[in-house]
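Of the protein chains in this complex, all but one are displayed in their positions.
Up next, chain A:
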Amino acid sequence: MSMTATVGHAHADPHHIGIVIEHPGPASKRIVTAYGFWVFLLSDIVMFSCFFAAYAVLSGQTAGGPSGAEIFEQRNVAIETVCLLLSSFTCGMASIAADVRNRFWFYLGMAVTCVLGLIFLVIEFREFADLVARGYGPSRSAFLTSFFSLVGCHGLHVSAGVLWLLTMMAQVFAKGFRADVLRRMMCFALFWHALDIIWVGVFSVVYLLGGAP
(Lines give C-alpha, C1' and ligand atoms only; values in the text may rest on other atoms or scores of the structure.)
Protein backbone atom coordinates (compact mmCIF):
# COMPACT_ATOMS: atom_id res chain seq x y z
CA MET A 1 0.00 0.00 0.00
CA SER A 2 2.89 2.31 0.63
CA MET A 3 4.02 1.43 -2.86
CA THR A 4 1.03 3.06 -4.49
CA ALA A 5 1.63 6.22 -2.50
CA THR A 6 5.31 6.47 -3.30
CA VAL A 7 5.73 5.13 -6.78
CA GLY A 8 4.40 8.22 -8.54
CA HIS A 9 6.75 10.54 -6.66
CA ALA A 10 9.76 8.26 -6.87
CA HIS A 11 11.61 10.39 -9.38
CA ALA A 12 10.67 13.85 -8.17
CA ASP A 13 11.28 13.04 -4.50
CA PRO A 14 13.47 9.95 -4.22
CA HIS A 15 14.09 10.32 -0.49
CA HIS A 16 10.40 10.65 0.43
CA ILE A 17 10.92 13.97 2.13
CA GLY A 18 7.79 15.78 1.01
CA ILE A 19 5.14 13.10 1.35
CA VAL A 20 3.55 11.33 4.24
CA ILE A 21 3.93 7.59 3.81
CA GLU A 22 1.35 5.32 5.34
CA HIS A 23 3.12 3.44 8.09
CA PRO A 24 4.50 0.30 6.49
CA GLY A 25 5.03 -1.32 9.89
CA PRO A 26 8.31 -2.09 11.58
CA ALA A 27 11.27 -2.95 9.38
CA SER A 28 12.07 -6.62 8.91
CA LYS A 29 14.36 -8.26 11.45
CA ARG A 30 17.08 -8.60 8.82
CA ILE A 31 17.21 -4.84 8.28
CA VAL A 32 17.10 -4.04 12.01
CA THR A 33 19.91 -6.51 12.80
CA ALA A 34 22.17 -5.37 9.99
CA TYR A 35 21.55 -1.69 10.75
CA GLY A 36 22.40 -2.17 14.41
CA PHE A 37 25.57 -3.98 13.42
CA TRP A 38 26.39 -1.18 10.98
CA VAL A 39 26.15 1.34 13.84
CA PHE A 40 28.48 -0.89 15.92
CA LEU A 41 30.98 -1.02 13.04
CA LEU A 42 30.94 2.77 12.75
CA SER A 43 31.63 3.10 16.47
CA ASP A 44 34.45 0.58 16.04
CA ILE A 45 35.86 2.77 13.28
CA VAL A 46 35.62 5.78 15.62
CA MET A 47 37.64 3.79 18.17
CA PHE A 48 40.27 3.02 15.52
CA SER A 49 40.39 6.71 14.62
CA CYS A 50 41.66 7.41 18.16
CA PHE A 51 44.52 4.94 17.61
CA PHE A 52 45.22 6.57 14.25
CA ALA A 53 45.30 10.00 15.88
CA ALA A 54 47.71 8.71 18.55
CA TYR A 55 49.94 7.24 15.86
CA ALA A 56 49.88 10.45 13.81
CA VAL A 57 50.96 12.46 16.86
CA LEU A 58 53.56 10.00 18.16
CA SER A 59 55.09 8.68 14.93
CA GLY A 60 58.09 11.01 15.27
CA GLN A 61 58.72 10.33 18.98
CA THR A 62 61.25 7.55 18.58
CA ALA A 63 63.22 8.30 21.80
CA GLY A 64 66.47 7.28 20.12
CA GLY A 65 64.92 4.02 18.92
CA PRO A 66 64.29 2.99 15.34
CA SER A 67 62.07 5.05 13.04
CA GLY A 68 59.40 3.56 10.80
CA ALA A 69 61.62 3.62 7.73
CA GLU A 70 64.15 1.36 9.50
CA ILE A 71 61.79 -1.40 10.65
CA PHE A 72 58.97 -1.62 8.08
CA GLU A 73 59.28 -4.13 5.25
CA GLN A 74 57.19 -3.04 2.29
CA ARG A 75 57.20 -6.51 0.73
CA ASN A 76 55.49 -8.13 3.74
CA VAL A 77 52.95 -5.32 3.93
CA ALA A 78 52.14 -5.74 0.24
CA ILE A 79 51.53 -9.48 0.74
CA GLU A 80 49.32 -8.79 3.78
CA THR A 81 47.34 -6.20 1.82
CA VAL A 82 46.73 -8.52 -1.12
CA CYS A 83 45.69 -11.32 1.30
CA LEU A 84 43.09 -9.15 3.02
CA LEU A 85 41.80 -7.73 -0.25
CA LEU A 86 41.36 -11.18 -1.81
CA SER A 87 39.75 -12.45 1.39
CA SER A 88 37.25 -9.58 1.22
CA PHE A 89 36.42 -10.71 -2.32
CA THR A 90 36.02 -14.39 -1.37
CA CYS A 91 33.91 -13.35 1.62
CA GLY A 92 31.64 -11.53 -0.83
CA MET A 93 31.45 -14.70 -2.94
CA ALA A 94 30.55 -16.74 0.15
CA SER A 95 27.74 -14.34 1.08
CA ILE A 96 26.33 -14.54 -2.45
CA ALA A 97 26.48 -18.35 -2.18
CA ALA A 98 24.68 -18.16 1.17
CA ASP A 99 21.95 -16.02 -0.37
CA VAL A 100 21.33 -18.57 -3.12
CA ARG A 101 21.67 -21.47 -0.62
CA ASN A 102 24.62 -23.06 -2.38
CA ARG A 103 26.54 -25.05 0.25
CA PHE A 104 29.57 -25.97 -1.89
CA TRP A 105 30.47 -22.43 -2.94
CA PHE A 106 29.69 -21.14 0.56
CA TYR A 107 32.12 -23.57 2.20
CA LEU A 108 34.73 -22.96 -0.50
CA GLY A 109 34.47 -19.16 -0.24
CA MET A 110 34.60 -19.23 3.56
CA ALA A 111 37.51 -21.70 3.61
CA VAL A 112 39.56 -19.53 1.22
CA THR A 113 38.69 -16.45 3.30
CA CYS A 114 39.85 -18.28 6.42
CA VAL A 115 43.16 -19.35 4.84
CA LEU A 116 43.88 -15.83 3.56
CA GLY A 117 43.04 -14.37 6.98
CA LEU A 118 45.37 -16.86 8.66
CA ILE A 119 48.20 -16.04 6.23
CA PHE A 120 47.70 -12.37 7.11
CA LEU A 121 47.84 -13.13 10.84
CA VAL A 122 50.95 -15.31 10.52
CA ILE A 123 52.84 -12.61 8.61
CA GLU A 124 51.80 -9.96 11.13
CA PHE A 125 52.68 -12.15 14.11
CA ARG A 126 56.12 -12.91 12.69
CA GLU A 127 56.70 -9.19 12.09
CA PHE A 128 55.79 -8.44 15.72
CA ALA A 129 57.87 -11.32 17.10
CA ASP A 130 60.84 -10.21 15.00
CA LEU A 131 60.60 -6.62 16.27
CA VAL A 132 60.34 -7.74 19.90
CA ALA A 133 63.29 -10.10 19.45
CA ARG A 134 65.41 -7.20 18.17
CA GLY A 135 64.55 -5.19 21.28
CA TYR A 136 62.04 -2.96 19.51
CA GLY A 137 59.02 -3.96 21.59
CA PRO A 138 56.09 -1.67 22.43
CA SER A 139 57.92 -0.29 25.47
CA ARG A 140 60.92 0.95 23.45
CA SER A 141 59.44 4.30 22.37
CA ALA A 142 56.15 6.18 22.08
CA PHE A 143 56.25 5.56 18.33
CA LEU A 144 56.46 1.80 18.82
CA THR A 145 53.74 1.85 21.49
CA SER A 146 51.31 3.54 19.11
CA PHE A 147 52.40 1.27 16.26
CA PHE A 148 51.86 -1.94 18.23
CA SER A 149 48.52 -0.80 19.68
CA LEU A 150 47.08 0.30 16.31
CA VAL A 151 48.28 -2.64 14.20
CA GLY A 152 47.78 -5.09 17.08
CA CYS A 153 44.20 -3.92 17.60
CA HIS A 154 43.49 -4.53 13.93
CA GLY A 155 45.15 -7.94 14.22
CA LEU A 156 42.93 -8.80 17.20
CA HIS A 157 39.87 -7.88 15.14
CA VAL A 158 41.05 -10.15 12.32
CA SER A 159 41.60 -12.99 14.83
CA ALA A 160 38.09 -12.51 16.18
CA GLY A 161 36.83 -12.43 12.58
CA VAL A 162 38.50 -15.77 11.80
CA LEU A 163 36.86 -17.34 14.88
CA TRP A 164 33.49 -15.91 13.83
CA LEU A 165 34.06 -17.25 10.29
CA LEU A 166 34.65 -20.78 11.57
CA THR A 167 31.54 -20.45 13.77
CA MET A 168 29.48 -19.46 10.73
CA MET A 169 30.72 -22.49 8.77
CA ALA A 170 29.83 -24.74 11.70
CA GLN A 171 26.37 -23.16 12.06
CA VAL A 172 25.59 -23.59 8.38
CA PHE A 173 26.82 -27.17 8.64
CA ALA A 174 24.67 -27.91 11.70
CA LYS A 175 21.59 -25.74 11.12
CA GLY A 176 21.56 -25.07 7.39
CA PHE A 177 20.70 -21.73 5.80
CA ARG A 178 18.14 -20.67 8.39
CA ALA A 179 17.03 -17.04 8.49
CA ASP A 180 18.87 -16.32 11.74
CA VAL A 181 22.06 -17.96 10.45
CA LEU A 182 21.82 -15.86 7.29
CA ARG A 183 21.48 -12.71 9.39
CA ARG A 184 24.65 -13.61 11.28
CA MET A 185 26.40 -14.32 7.99
CA MET A 186 25.40 -10.88 6.77
CA CYS A 187 26.83 -9.23 9.89
CA PHE A 188 30.03 -11.25 9.48
CA ALA A 189 30.41 -10.07 5.88
CA LEU A 190 29.96 -6.45 7.03
CA PHE A 191 32.56 -6.99 9.76
CA TRP A 192 35.11 -8.52 7.40
CA HIS A 193 34.70 -5.80 4.75
CA ALA A 194 35.00 -3.10 7.45
CA LEU A 195 38.25 -4.68 8.66
CA ASP A 196 39.61 -4.39 5.13
CA ILE A 197 38.65 -0.69 5.04
CA ILE A 198 40.54 -0.14 8.30
CA TRP A 199 43.54 -1.99 6.87
CA VAL A 200 43.56 0.43 3.92
CA GLY A 201 44.06 3.19 6.48
CA VAL A 202 46.70 1.16 8.33
CA PHE A 203 48.90 0.37 5.35
CA SER A 204 48.58 3.89 3.93
CA VAL A 205 49.15 5.84 7.13
CA VAL A 206 51.33 3.51 9.19
CA TYR A 207 53.45 1.67 6.67
CA LEU A 208 53.63 3.94 3.62
CA LEU A 209 53.44 7.41 5.23
CA GLY A 210 55.21 6.35 8.44
CA GLY A 211 57.81 4.36 6.53
CA ALA A 212 58.85 7.31 4.41
CA PRO A 213 62.44 8.33 5.13
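Assume a contact is a pair of C-beta atoms (placed from the backbone, for glycine too) under 8 Å apart; a residue touches a chain by one contact, two chains touch by 3 or more; residues count from 1.
In the analysis below, contacts and distances are computed from a predicted model.
Colleague: Which choice in "Cytochrome bo(3) ubiquinol oxidase subunit 4", "NADH-quinone oxidoreductase subunit I", "ABC transporter ATP-binding protein" or "Acyl carrier protein" gives the name that UniProt lists for the one chain left out?
Modeller: "Cytochrome bo(3) ubiquinol oxidase subunit 4"
Colleague: Extract the touching residues of chain A with respect to the undisplayed chain.
Modeller: So the residues of chain A touching the missing chain come out as 2-3, 6-7, 10, 14-16, 24, 26-31, 33-35, 37-39, 42-43, 45-46, 49-50, 52-54, 56-57, 74, 78, 81-82, 85-86, 88-89, 92-93, 96, 100, 179-180, 182, 186, 189-190, 193-194, 196-197, 200-201, 203-205, 208-209, 211-212.
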